[in-house]
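Got a structure for you, questions after.
Shown here: the complex without one of its protein chains, the others still in place.
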Amino acid sequence: MSHSTVPRSRAEAETEKTPVASGGAAGSPQKRPSGKLSLRLRLRRDRVLLLMTLPAVVLVLVFNYLPILGNVVAFQDYDPYISDNGIVSMLNSPFVGMENFQRIFEDSAFWNAVQNTLVLFSLQLVLFFPIPILLALLINSVVRPRVRAVAQAVLYLPHFFSWVLVIAVFQQIFGGAGILSQLLRQHGYNGLDIMTDPNTFPLLITAESVWKDAGWGIIVFLAALASVSPDLYEAAAMDGAGRWRRMWHVTLPALRPVIALLLVLRVGDALTVGFEQILLQRDAVGPGAAEVLDTFVWWNGVRNQDFGYAAAAGLIKGVVSIGLVLAANKVAHLMGEQGVYKK
Amino acid sequence: MSAVIDKPVKEPGWWEAPPRPSWEEDPSRAGLAGKGLALSLACLAILFPLWIVVVTSLSSRKTIDEAGGLVMVPKGITFVAYKELLSGGQVTRAAIISVLVTLVGTLFSMTVSVLCAYGLSRIGSLGHRWILMTLLATMFFSAGLIPTYLLVQSLGLTDSYLALILPSALSVFNILVLRGFFMGISQELIDSARIDGAGDFRILWQIVMPLSRAVLAVITLFYAVGYWSAWFNASLYLNDQDMMPLQNVMIQLVQKQEAPVGLGQAIKTGQLSGLAVQMAVMVMALLPVAVLSPFVQRHFKKGMLTGAVKG
Partner (left out) sequence: MTPNAASASSGPSRRSFLASTAVATAAVAGGMPLLAACGGSGSGSRDGTTSAKDAKKILPAYVASNVVKPDIPARNGSAIGFTSKLDLATLKTSVTKKLGKGGKVTIMSPFWGSPPKQNNAYYRAMNDLIGVDVVWQNQDGNTYDQKLGAVLASSDIPDVVVVPGWNMNGKIPSAIINKFADLGPYLSGDAVKEYPNLAAIPTDAWQRSLFGGKLRGLPQPAPYVPGIVPLYRKDIFDKEGYEIPRSADEFMALAKEITNAKAKRWACLDMKWTAFQTFGVLSGSEKPLWWNLVDGKLVCRIETEEYLEALEWARKLFAAGVVHPDSELGKNAPDPGPKFAAGEFLIYPNNITQWWSRTAEQATQNPEFKVWGMDIWGHDGGNPHLWADQPAGIFAFVNKNASESVIRDVLAVANVTAAPYGTKEYMMTNYGAEGTHYTLKDGVPVKTDKGNNEVMNAYVMVASPAATLAHPDFPDVAKGQVMWQQRMGAFTKKSSFWGMQITEPGRYTNLGNDFEQLEDDITRGRKKISDMQQAVSDWKSKGGDKLRDWYMKILDENGSAAS
């Protein structure tokens, strides 16, 4: 999960762990007996398969595993300019032990970034999370296929826009020169600029996320809804349950495991809040409100060339994140064994 | 397409609702109205801003001045902004670069991913478990921005388009989706091909891939959108302004409100509307995505969910 792919892979990671509709794929019949054959025979048999995985394995080793070694600069006063090659510079920069970490823990900007990260995460959890569920229920209750198709097409669309575009669109609506300000001024009020207001910045970020990804988020829930047997509804209706009671007693219980699972996974990813999205707007509202852990690393490393310091901050975030992710997956796994996974 | 309708009795007409099951009560008028309103509002929230962007990009300077900025109601259409942008300047070049990077990158990513997914699709093959674990583990950690940055720099990829493709070429999730799909393909088909003497490459090409068109379309779209939307790697690894892809140029032009190369004077003296130019760039960035994604839409569910396989 390299940085550049964070936005993509995060959304995906959420769905990935949703085995709701995985159907028969898991119990695939393509099992190869391996116990009886010797290594050489297996190598001979599977060499083409191995060859096929080679390019991907090389890419992952080079771009995901190799850089782990680079975290060594977190323990250095790394000076990128003492040589013409990063690795040579790394070998020649002085080690400073835990000094970078000490500095970080004393840096109020770091704690500000931690705080902003957690605030944004909580807000997104509370405000963003329910929306796809509601939208999915809404869409699911529409029976006309064309209406569903059109609505889904529209709702999915912003997911495929880049953050650059999404923010530009928001600027046209809510910016100082945007349509909202324009209308206010035409009617004699002062214009307002939501795009640069640090006080409302967490809400702005959440609104942008909702606009971009809430529609996309409904896919998982739609799938879960589709897996509910119509017989259940029919039985409930026979028992005299009305529309709302059916939703309460049949629909929501069907969604519950998925919701719980997604929640747990989201918590595992708590320290990663929209890096690109926030970086693009950091200048407009200032670091006081917009600095999160990832942008803190970027600012100190790329901007201030304090690579050791930035890498140390990144390492702290990385280690805590791994802990969270592992814990979340553990919980998810337990839940999966009990409910979601139907073997 | 959608879930509940997967077992319709008969393909319903364009606007008529399919028959409801007999046990379901008829919908209330208020309920229908409420649903319609909520859905319309949601769609409007997405489409209205796009409408403004498109309309403003097609408006003349005079219309924009009269509206006091962004235009909601079109008054005449002019392609002046597009003509200026596409007449071979900075934006034209950036658009071409974006298209090429997207094409080459997507092709590369798909090739590597499909090969890898197929290579891992037989449980029990040599090293299968280890390779899978190696890939899966990357979903749980990140080496960090700074070390990755230093690595790409040390590899000499600075100012190379490879820096836009290689570091982010693979999505392990996409590989898992493909793998899940490949694993679901009937083993008899594959076995009979093997008996006919087909090797793995041929099986992949002639049997597996044709049977996986839907999922291939979805994953291709995911990769393509990823490349098309990316800007951060370019901002990090490209120093030459002339190499910047469209998204980065859009940041300059729209977010920072700079004038495109060579058009500064025309905008400053009022021959061209800076706002229309900005909007035109935005339209160029959203158009390919808006046109392509609905075509693949009906496969989304399949694509998104078949990958969920326990490693």
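Odds and ends about this structure:
Residue numbering begins at 1 within each chain, and the chains themselves are lettered A and B in the order written.
Here, a contact is a pair of C-beta atoms (placed from the backbone, for glycine too) under 8 Å apart; a residue touches a chain by one contact, two chains touch by 3 or more.
Since the structure is predicted, the reported quantities are computational estimates derived from the model, not experimental observations.
Taking the complete complex into account, A:I82 is the one of A:L61, A:I82, A:V126 or A:L203 that touches the chain left out.
Per the touch definition above, the residue from B:Q153, B:N174, B:Q247 or B:S293 contacting the chain not shown is B:Q153.
In the full complex, chain A makes contact with the omitted chain through residues 77, 79-82, 84-86, 89, 106, 108-109, 176-177, 181, 185, 188, 190-191, 193, 195-196, 198-199, 283-284, 286-288, 302-306. Across the interface with the omitted chain, chain B contributes residues 89-90, 153, 156, 158-159, 235-237, 239-242, 252, 255-266, 268-270, 274.
The rule is simple: only the chains that are shown with their structure count from here on.
In terms of their C-alpha centroids, the spacing between chain A and chain B amounts to 16 Å.
On the side of chain B, the complex with chain A involves touching residues 1-6, 8, 12, 14-18, 20-21, 23-25, 31, 35, 38-39, 42-43, 45-47, 49-50, 52-53, 56, 67-70, 72, 111-113, 115-116, 118-128, 131, 134-135, 138-151, 153-154, 166-176, 180-181, 183-184, 187, 199-201, 204, 221-222, 225-226, 228-233, 236, 247, 250-251, 254-255, 278-279, 282, 285-286, 289-290, 293-294, 297-298, 300-301, 304-310.
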